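The complex appears here without one of its protein chains, the remainder shown in place.
Every chain is named by a letter (A and B) in the order it is written, and numbering of its residues begins at 1.
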Amino acid sequence: MTLFLGELANLVGGILIGDADQCCRGANPPEDARDGEITMLDSISRSDVLQQSSASAVITPEEVAGLTIPQIVVENPHLAFSTAVTHFRPPIKNTSATHGVSPTARIADSAEIHPTATIGDNVVIGERTRIHPGVVIMPETVIRNDCDIFPNVTIYHYTQIDQRVVIHAGCTIGANGFGYRQENGRHLPAAQLGYVHIEADVEIGASATIDRGSYGATRIGEGTKIDNQVMIAHNCKIGRHNLICSQVGIAGSSKTGDYVVLAGQVGLKDHITLGDHTIVGAQAGVMDDCAGNEVYLGSPATPQREQMQIMAVERRLPEMRREMKTLKREIEQLKALLRKDAEEATSSEKNQKVA
Amino acid sequence: MTLFLGELANLVGGILIGDADQCCRGANPPEDARDGEITMLDSISRSDVLQQSSASAVITPEEVAGLTIPQIVVENPHLAFSTAVTHFRPPIKNTSATHGVSPTARIADSAEIHPTATIGDNVVIGERTRIHPGVVIMPETVIRNDCDIFPNVTIYHYTQIDQRVVIHAGCTIGANGFGYRQENGRHLPAAQLGYVHIEADVEIGASATIDRGSYGATRIGEGTKIDNQVMIAHNCKIGRHNLICSQVGIAGSSKTGDYVVLAGQVGLKDHITLGDHTIVGAQAGVMDDCAGNEVYLGSPATPQREQMQIMAVERRLPEMRREMKTLKREIEQLKALLRKDAEEATSSEKNQKVA
Partner (left out) sequence: MTLFLGELANLVGGILIGDADQCCRGANPPEDARDGEITMLDSISRSDVLQQSSASAVITPEEVAGLTIPQIVVENPHLAFSTAVTHFRPPIKNTSATHGVSPTARIADSAEIHPTATIGDNVVIGERTRIHPGVVIMPETVIRNDCDIFPNVTIYHYTQIDQRVVIHAGCTIGANGFGYRQENGRHLPAAQLGYVHIEADVEIGASATIDRGSYGATRIGEGTKIDNQVMIAHNCKIGRHNLICSQVGIAGSSKTGDYVVLAGQVGLKDHITLGDHTIVGAQAGVMDDCAGNEVYLGSPATPQREQMQIMAVERRLPEMRREMKTLKREIEQLKALLRKDAEEATSSEKNQKVA
């Protein structure tokens, strides 16, 4: 699959600035790209993201000044990048025409594959990993050593699963993200060319679903534990050692730091970031970034102390409303009294004048 | 299965008013019934629903005056209609005793059926449709051309799936609705004799569940996109080109218009209707009909503008409570002041009198 940059520039119809003989082994968004891979900028105003990236080349709409890595300049960087990603990770429609294990799969000797499982083309399964009955692993997926994939789990193509990962029954890893664009009144699916990467020592509860990234990874960090029926949308980056309780939903492209705790039925908006050690209480709805090291409650989620005060007052709202009516009446009485005083004063003045 | 109306009247023990030799090919509720089918009225006060129906005959508790279609008058129309529905769509307990594809299934030549899939009796699969590993399709289901049914999906009997539908892994289409009646302290299941109809170009995310109708269809309109872990209950009618985000739950018999958007974790009460272009924000709970062309937030869901104002005040509740205490104190002070004035006035009057 490896291409010379010159070939890749031809493939995407762009102008190469840099070494045409440099090899390119993959295409990924800046934060997922590794050494030897190409990445993409959709605007040169965001070129600072390249500083944190390990990418070895970049597709860009204009030449970026002062860049040390080769650039391929194109008119439509999204289209060109899709073409590149599709070259390195071609879409796969069919799981496997064959029963059982594809002849092109590489299965470690000590792995246990149940005869009712389906293992697609070019899948790699590590030592001592157990694939239970009814599991379907689609092509190009890699599962490393000592994993347990429980019955009836489906793992889509190109998924990466590191050591000692446990996935309970009925999970779906790597289905398409929920991304559409409207055209002539119809919703057309956006590209879902990415993958899911689950790091070491993650455990995932029954019937959880984790969608593949658009171009790069939806990532679950090392040691994170995910409960049943959790939904993690495309492009999310979940940190290390999180605890994500049952029925939590995390919308697209959101990020959590390390040691984040999300209690049951919490919802996270898309494109937000929760800092390390953020704790979110049950049923809360997080609508904005959270700095970390803090507890949030409620929907919209609010720092615990503030939310507790709000909730305390909410419980006393009927009483408050009654108090307010009392105040209103008392003010009316005061006003009436003062009006009377004023009238009396006036009449007494008149009397005095008369007198 | 086709019956003459005379035969059907005998079957349900009713009196036929109309042509005994007219053919009847099915039984469905008024809005699902097509030409050539019989429908049901449970009260003649609702006979206007027949005007929107394509039904060619009706089961009714009393003769409906001025009706052009044949009527079968019975004592218990629900019981009689159940009998009719059960004739045309007999309940099926067994998926298929056989491994793989039932000999009575009709599979298009270009369809791809994985050898681990189970295809029940009389199932029809269209051209180029792909049935992935571990999929179970129960008897009498029809899936048309160019569909993709991903691994480990279960589709219950009598489901109708139109062209270009994509169903991701782990979905369950057509399980029994959650309907019970209590008798002697036990919950007895209500009839679940209907089916699910998914129209063309629908995409359904992983682990979503859509229950079958009681007598007729639970319907998903053309072009609607449904995200992971969405739950759609029995008898719902979802409009065309909706976007229904992850973990949304829609209770029984609710309806949405076209281009409705429901954000993540939204809940809809049963038997409500959302107009075209209704948008509901994340985690909202819709308790009433919504007119359409409006954004709703919160639980209970409220038009955006109103809810934003409520939420703005909610955040200031602790401050409001403090202000209220201040007002209370100030009123006490005013009252004290006026009391003092009054006393002084009195004493000065006394003094004057004394003087």
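We adopt the following convention: a contact is a pair of C-beta atoms (placed from the backbone, for glycine too) under 8 Å apart; a residue touches a chain by one contact, two chains touch by 3 or more.
In this text, all values refer to a predicted model and were calculated from it rather than measured experimentally.
Across A:Ser207, A:Ser253 or A:Thr273, the single residue that touches the chain missing here is A:Ser207. When the full complex is taken into account, the listed residue touching the unshown chain is B:Thr116, out of B:Asn28, B:Ser56, B:Ser82 or B:Thr116. Looking at B:Ile15, B:Ala291, B:Ile310 or B:Ala342, the residue that reaches the missing chain in the full complex is B:Ile310. Checked against the full complex, the one of A:Thr39, A:Ser56, A:Gln71 or A:Thr116 touching the unshown chain is A:Thr116. Against the chain not shown here, chain A presents residues 112, 114-116, 130, 132-134, 148, 150-152, 168-170, 201, 203, 205-207, 223, 225, 227-229, 241, 243, 245-247, 259, 264-265, 282-283, 311, 314-315, 317-318, 320-321, 324, 327-328, 331, 334-335, 338, 341.
On the side of chain B, the interface with the absent chain consists of residues 93-99, 116, 118, 134, 136, 138, 152, 154, 156, 170-172, 175-176, 178, 180, 185-187, 189, 207, 209, 211, 229, 231, 233, 247, 249, 251, 265, 267, 269, 285, 299-300, 302, 306, 309-310, 312-314, 316-317, 320, 323-324, 327, 330-331, 334, 337-338, 341, using the contact rule stated above.
Heads up, the rule we're going with is that only the chains that are shown with their structure count from here on.
Mean C-alpha positions place chain A and chain B at a centre distance of 29 Å.
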